[in-house]
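The complex appears here minus one protein chain, its other protein chains still in place.
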Amino acid sequence: MTAQTTQARDLAVVIGLEVHVQLETATKLFCGCSTDTADSEPNTHTCPTCLGLPGALPVVNEAAVEAAVKVGKALDADIPEETRFHRKNYYYPDLPKNFQVTQYDEPICQDGSLEVAVADERRTIGIERAHLEEDPGSLKHEGGAIDRAEYTMVDYNRAGMPLMEIVTDPDFRSPTEVRAFLEKLEEVLEYLGVFDAERDGSLRIDANLSVVDAEEVAEDGTIPTDVLADANRTEVKNISSHKGAAKALSYEETRQKNAVRRGRAVEQETRHWDESRGITVSMRSKEEEKDYRYFAEADLPPMRVSGWKEEIAIPELPDARRERFREEYDLSAEEASKLTSTKQVADFYEALTDEFDAGFAASWVVDRLLGELNYRDRSVGSVDRAAFVRLLELVDSDDITVKNAEEVVLRAMLDDGSDPDAVVEAEGLGKTSGDAVEEAVEEAIADNPDAVEDYHDGEGGALNFLVGQVMQSTGGSAEPGAVNELLREKLDS
Amino acid sequence: MSEPVDPEEVRHVADLARVALNDEEATRFAEQFGDILAYFDALDEVPAVERDADLTNVMRADDTREGLSQEEALRNAPETVDGYFKGPRVS
Partner (left out) sequence: MGDSEYNAFVTETTIEGADDGPLAGKTVAVKDNISTEGVRTTCGSAMLADYVPPYDATVVQRLKEAGATIVGKANMDEFGMGSTTETSAYGPTENPAAPGRVPGGSSGGSAAAVAGGLADLALGTDTGGSIRNPAAFCGVVGIKPTYGLVSRYGLVAYANSLEQVGPLAPTVEEAAALLDVVAGPDDHDATTRQEGADADYAAAADGDVEGMTVGVPTELVEGADEGVRETFEAALDDLRAQGVETVEVSLPSVETAVQAYYVIAMSEASSNLARYDGVRYGVSGGYEGDWNESFAEGREEGFGEEVKRRVLLGTYALSAGYHDKYYAKAQDARAWIQQDFDEAFAEADVLASPTMPVPPFEMGESLDDPLQLYLSDANTVPVNLANLPAISVPAGETDGLPVGMQFVGPAFGEHAIVRAASALE
């Protein structure tokens, strides 16, 4: 192949993911140690089992298995008749037993899928498998950098945390799709109540990326298996957020495409995402032969939990809830989508519909609250619910204007935690009573004879001018529509 | 007496198992492994037999149990640093 044809070749990217999520349980996967290790001293959340002491044995946490079944259900996966744990044998100082208890050829979830919206397209990402496994401990490198440290410092607080590894098919055709998938996956897991995105290290991603000839990609996005098998892949490790994933994979996509266009082969290797430098770095020199010598973990009897799929209820998932919102509350697609973006927002909104008109509540949450929160980089969880309800009551009963409610009261609530009634009182925002408005209207007519004359001559701008005068003299607390109406009444009589 | 296995194969397995054999051990093991592995070859003749597990779904409730103090956890470590186990470097 000549340099020119290589140059001209159109390339497509193929990505598959291994996503590790930490399941929300009170205790670790195989022992009763608490998972609440935030801000703890090193090695203060261990026991003989998670420290790998001689003679200690694992017993699986039922809550973690239940969470895995919920995930399987949400991903529309098969829960096989029998599933079990295996040992993955390799040596590393963060592994207390120098093997990891994980699942091998009998994972708890197989053959699922997750639908994702990317721009205006809906894509179905295949889930090859999802399995339970224990987290290793964590290493600190004395002196900081991994490649210059003289020794490591090992903390086993994290050892044994319950993880679920979700492995996708190589179905992604862009880093943007990866990001959309990860956002959707997090949303689903949060809906299920099995995941906390705020927890440190709760999401970790490894990605396989390769480039192929764009001509090989069929209309529906599929690529022949032999083409996939022939393409050299890199495995990108150490990604810990959706944003990071999009950045790391965009970098890697460009790197591989450039290599191919320059006529160089892409090396099959593991690369480390260096977040601070924004690049992927080859780990080839650190790689060793992979021979994990998997075999069944005899200390943990097999699990037969396929029946749990029917027994364990899961909450309504985002897609279903979005559709229901559209129909039940007569919302636009955009409103429904925004209101179901997180379970928190959807729950917040749905509770408001008990007291307020659904459309009214939707416009307040979507058009005003979410915008203000987004601007402040805050989540709906930080909103004082009772105060927000009071604010809507004030608007609903016509006590304050929409403009004041949003621009003054809501902002004060969010910024200073102010009480809505107190803000209305302090700022004098209470809607001016009918008498006062009438007085102001009469005053405006008396004070502006030229404008009155213009009005009678049919000049449209004159009425607007008079409305402005009234609004000014009432400090904005009058309702413009009502003022308009009253002015016409007086002028036309 | 069977053929000894290749001493390089013994070395390879010793690397996988993280045991730094000396030359004498490697040579001796190569001879012994030849005999032992030849003896194991009889397993080739075993029929495939399936057997179902008779014990399943043994799980524990998600209740916390008191574990070890930092001092107890570190007590048997050859060396520690500031509450951490001291491990060899990984590069």
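Letters A and B name the chains as they come in the text, with residue numbers starting at 1 for each one.
The rule is short, and it goes like this: contacts are C-beta pairs under 8 Å (C-beta built on N, C-alpha and C of every residue); 3 or more make two chains touch, one makes a residue touch a chain.
The model shown is predicted, which means the values in this text are computed figures rather than measured ones.
For the chain left out of this panel, the touching residue among A:111, A:169, A:183 or A:299 is A:299.
Within the complete assembly, A:93 is the residue of A:16, A:93, A:244 or A:420 that touches the hidden chain.
Considering the complete assembly, subunit B touches the hidden chain via residues 9-10, 13-22, 25, 29, 32-33, 35-37, 39-40, 42-51, 55, 58-60, 68, 72-73, 75-79, 85-91.
For subunit A, the residues in touch with the chain missing from this view are 48, 51-60, 87, 89, 91-93, 96-99, 150-152, 154, 288, 291, 293, 295, 298-301.
The rule is short, and it goes like this: only the chains that are shown with their structure count from here on.
Interface residues of subunit B facing subunit A in the complex, by the touch rule stated above, are 16, 18, 53, 55-70, 73-74, 81-91. Of all residues in subunit A, only 25-27, 31-34, 41-48, 50-51, 59-65, 82, 91-93, 139-142, 146-156, 286, 289, 291, 293, 300-305 touch subunit B in the complex they form.
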